[in-house]
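The complex appears here without one of its protein chains, the remainder shown in place.
The letters A, B and C name the chains in turn, as written, and every chain counts its residues from 1.
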Amino acid sequence: MVDMGVKIGGLALANPVMPASGTFAEGLADVVDFNRLGAMVTKTITAELRSGNRVPRVAEISNGLLNSIGIPSKGLDYFLSETLPFYRQFASPLVVSISAPTADAFAVLAGRLQLPGIAAIEANISCPNIEEDGHAFAMSAASTSQVMRKLRAASSLPLWAKLTPNTGDVVAVARAAEDAGADALVVANTILAMSIDTETRRPTLGNIMGGLSGPAVKPIIVRMTYQCARAVAIPVIGCGGIADANDAVEFMLAGAAAVQVGTATFVEPHAMTQVIDGLAAYCARKGVGRVADLTGAVSDAGLRLGDTEVLP
Amino acid sequence: MVDMGVKIGGLALANPVMPASGTFAEGLADVVDFNRLGAMVTKTITAELRSGNRVPRVAEISNGLLNSIGIPSKGLDYFLSETLPFYRQFASPLVVSISAPTADAFAVLAGRLQLPGIAAIEANISCPNIEEDGHAFAMSAASTSQVMRKLRAASSLPLWAKLTPNTGDVVAVARAAEDAGADALVVANTILAMSIDTETRRPTLGNIMGGLSGPAVKPIIVRMTYQCARAVAIPVIGCGGIADANDAVEFMLAGAAAVQVGTATFVEPHAMTQVIDGLAAYCARKGVGRVADLTGAVSDAGLRLGDTEVLP
Amino acid sequence: MTAARTMAANTAGNALRLPGSGVDDVRALVLSNERVNDSYNLLVVEAPGPARNAVAGQFFHLQCPTTGEDAPYLRRPMSTYRADPQSGVVEFLYKVSGAGTRGLASLVAGDYLSMLGPLGVGFALEPDWRHIVVLGRGVGLATLAPLAEMAAARNIGVTAVISARDQDQVLSVPRFAAIGARIEIVLDSDGSSSVDHVERLLRRIHTEGHADAFFTCGSNRLMLLMQRLGDELGIAGQVAMEQQMACGLGMCHCCVRDFRVGGETVSRRVCWDGPVFPLAEATSW
Partner (left out) sequence: MTAARTMAANTAGNALRLPGSGVDDVRALVLSNERVNDSYNLLVVEAPGPARNAVAGQFFHLQCPTTGEDAPYLRRPMSTYRADPQSGVVEFLYKVSGAGTRGLASLVAGDYLSMLGPLGVGFALEPDWRHIVVLGRGVGLATLAPLAEMAAARNIGVTAVISARDQDQVLSVPRFAAIGARIEIVLDSDGSSSVDHVERLLRRIHTEGHADAFFTCGSNRLMLLMQRLGDELGIAGQVAMEQQMACGLGMCHCCVRDFRVGGETVSRRVCWDGPVFPLAEATSW
């Protein structure tokens, strides 16, 4: 039997697989047993009501998805009265993803979520900071540090920082989040991208630009996971293009302590449980007793020349 | 007849299609007629001899390629005595891609290339700047400005700046290059990425990390092309994942005045000439008289809801 | 397992819904997949679980095969054209229009199709309705045909107004005929599908006392007409809507449309809050 448990800071998870924010909601419970998940992660919520972006909000590209959903939100009160009770039915720890337009508003929102049934806060600091000209907090180490410090002061729950891959220096941002008291990093949100329909000459998204996710981004986010995991001591949760157990193993070898599955669930609703089963099977086949032993176990030597020699 | 000519600053090209640096060399002349190309772009050369990175130097990923070739170079003298005479056989303008470890060395190299048969210099400022801790020049507006100013002073040839997509603020870098006197921008080089073989646990590249290219990067680079083209007045040359004429149209609509085809040539050696023929066919079909009219012709309105209505 | 969701049953909040509403994720055996006319195909699969649970108006999220030319990444939503609990057969009537539907068209008998569903909120019939009017065009009829059968099973009379470009494009007539529906065909080719003409037709049906409720799908123009008449004449109505979908399960919020509810504009997810909505609340698309 493979020990599938992992620890994310103080939080023990039955297995390292959870949904990515915004690709998971109540409706999936009709298809997947939420009690099998390592954790449950909500769509990002905001304190205020928000309506999200113009349609079309998604566009399919080869091997991936562009989205400009935005963060439509029914607000905190709806979340507390409707969403939270729904998730309390399940044993898996609930991680609430939050966003706010300023560091102070972030802190206020986190403070109101110190409630039974909430196991951790994921701060989606990839969203625009209105005090920084709309640049996302996680674009710079300074604004990351500022918002994470305020969050840390406002909440004693485990605090995860979800980084953006659009920054030029993800390692500096990762270190800033760690220094400011984050218990874990989620690497990463979507990559800003765009596509144009050449027949109509229109952008395929109503919002013109949107976030790229799915298999297309995997090698980029594996690289960031590797870089961040070597730069910080806190756990890194890998997120970007994971569709099967092999992808999850790749992220864990690169340094991830756990993984989030996003877009893949849209294509294959059972993707998360398939990843869990496949991880256990990989460990069993490879003689790995604890799935946690995969974390960072990449051999840095690189493949050698001889590995591709054809010998019968 | 569609007018296929485009102007890149002072340089007139017979058509907007050329190779991306590092994916083109003498050997392709055995298969493709170089006189059909809008321009020829050399592999990046350096003044000194360089050996490049450890093998494996490439890894195939879904819908793309990872490479860590590095810049193996036989040095400037070899280039001048062997490579340049070869390209002088052809009528298409030759663009020489150059790199150097410091801004001054860049300028010295550019100065030595003011020669007959060289139509423009492409400064590969996506390479590490040893005076900035190995960060690429094009990671920041400041070091871009510094190197481009020195290059501008050293050469009166048209000067193209090839940007890196790994920066967090490609628009600021684009503006800095323009302000420093660049005649055009090439957007962009490869995206830093990584993959791991889960059977051997080794990175698939000898160099561990490498640059991602091919279809997987297209939506990200289309977005940067769009952003840069709106931010600067000089022409933008789009480069990233272009495999067919439709991809080229997408880049041009986003704002590119010309395009470079890289990895696609490895898969389909005639990719460039197919893109040229396909661009002409697209223009003819759409009643576009001059291919240059495609540049920036995206309708910013976004697709409307009604566009997806099912009506027989 | 709770019962399938219909518009009426969906008024309860999420917190009270128990997980497990009869949504299956199955690999269904393709029994046949044939052209119906030059635009439409009929796909017949064996899927006993879904065939038992699906209600008219609900849809399935289909994983469309990759072909030589196309690699559709997301699933594609398709209405339940038929779901027969006895035979375990589910049918889809679809128009080949892009990468996904081209992929569907490549399926042959003996292949397997991953299908998730039934999903969304189906049509609801009030106990006191005796006659309903269904008005549809194109693939909209794929959504309305099983509704007519559901009505017939409850002894509710059906008048089907079928709009099409020309006689060749008319779909599903035998399905409506089989349950004894009164059928009115209106065509672009002879001008009878014009809003004016259809309006006169609907008013006549109403005058005859055969319009306790209005149902429509597949045309914005006809939906607006029915909405206006329904409002004027006090006739309840339901509309099945389409919107591009990614997850199909209410998770991603890409499939939203605007609705008018008590003077306010609210955004609803077609996959989860619909695809069937109160006609009065729909807005032009």
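Here are a few things to note about the model shown:
One rule holds for everything that comes next: a residue touches a chain if its C-beta (ideal position, glycine included) is under 8 Å from a C-beta of that chain, and two chains touch if they have at least 3 such contacts.
Just so you know, these numbers come straight off a predicted model, no measurement behind them.
Touch with the chain that is not drawn comes from one residue among B:Ile69, B:Val108, B:Ala172 or B:Ala297, which is B:Ile69.
Touch with the hidden chain on the side of chain B covers residues 22-31, 34, 43, 51-52, 55-58, 60-65, 67, 69, 72, 81-83, 85-86, 89, 214, 263, 265-270.
We adopt the following convention: only the chains that are shown with their structure count from here on.
Ranking all chains by how far their C-alpha centres lie from the centre of chain A, first place goes to C.
If you average the Cα atoms of chain A and of chain B, the two centres end up 32 Å apart.
Separating the CA-averaged centres of chain A and chain C is a span of 36 Å.
Under the contact definition stated at the top, the residues of chain B that touch 2 or more other chains are 305, 308. Touching of two or more other chains is recorded for residues 243-244, 257 of chain C.
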